[in-house]
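As you look at this complex, bear in mind that one protein chain is not there, while each of the others sits in place.
Presenting chain A:
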Amino acid sequence: MKLQELTRPWAAFNYGFLDESAKREIRRRILKAIAVPGYQVPYASREVPMARGWGTGGLQVSLTLLKPTAVVKVIDQGADDSVNACSIRKFFGRVGGVIETQDTQEATIIQSRHRIPEEKLRGDQVLVLQVPDPEPLRTVQSDMSVAREMHGDADYGQLWLILYEQLVKSGRIMQYTEYPSLVNGRHVISPSPIPRWDVLKLNEADHLTILSAGREKRIYAVPPHTRVEPLVFDDVPYRVEDHQDKTCYRTNVTGFFMNELPQDDGSAKFELSDSHFGVKHMRKAEGEPVEIGDTWYKNGKMNR
């Protein structure tokens, strides 16, 4: 037997861009992250044809999960049509031969930055969030090894100090993204740059959420049906952004997370942040047979 017979034939690329050993490593890390909800698992973080900070962490996880029958949606700031989202989605199509989509209902893998779709995710869907800074303790503890010990000890008292200071200085909690949240009653995570509006969608969700930071080389996960509780004071309830009564000027839909569009006269218009959700509403209004899925928020209120 020759060594040549044992090796694979040469190919310009492996399926899904990453080589098999890299995927195997990431799969193992993902399994560990799911086994210990909220725990930050270090991983090697390979080079991908994209600069660090543009979603390399999420990209590697998604590449690992790819299969030819996968249906992939990529969100950037709620939109499917931004340059970054389009490029990443096209890349998945090229290296994995996957089906590209903008529809939340159709997708099996959703890679996102900044937003979780307004339509409820199902148990057969995986949400991959790109994370710039995975460490919730960074602002109170600059030494990473000490921060890891604090995670080990569940020593999270100082995180409330950040909220205390915001309440003292501004009269309300100003943390607008990366709102520190306790997962499964044990680990506090920084849930990536999603707004406060979306943090509640992680709690007891049907879908699996994998959070991956490429530059910081950390993977953590929120498994399905896991408690995710934003940190709050006993007497200051958690508050999402005041978008309940805002109406989208393009679709006339009310009660979802909006983009604010400042106008020349000083006023502001609002449009749905989840772009394809808006597109579906417009198509439906024009009489097309569009099916809009069940949403997490109903009439501007979290549906629980």
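Everything that follows uses one rule, which is that a residue touches a chain if its C-beta (ideal position, glycine included) is under 8 Å from a C-beta of that chain, and two chains touch if they have at least 3 such contacts; residues count from 1.
The criterion applied here is as follows: contacts and distances are computed from a predicted model.
UniProt lists the omitted chain of the complex under the protein name "Carbon-phosphorus lyase subunit PhnK" (options: "DNA-directed RNA polymerase sigma-70 factor", "SbsA Ig-like domain-containing protein", "Branched-chain amino acid transport system ATP-binding protein" or "Carbon-phosphorus lyase subunit PhnK").
Among the residues A:47, A:81 or A:165, only A:165 touches the chain that is left out of the figure. The hidden chain makes contact, of the residues A:133, A:155 or A:229, with A:155.
The residue from A:31, A:236, A:285 or A:302 that touches the chain not shown here is A:236.
Residues 140, 153, 155, 157-158, 160-161, 164-165, 167-169, 233-236 are the ones on chain A that touch the missing chain.
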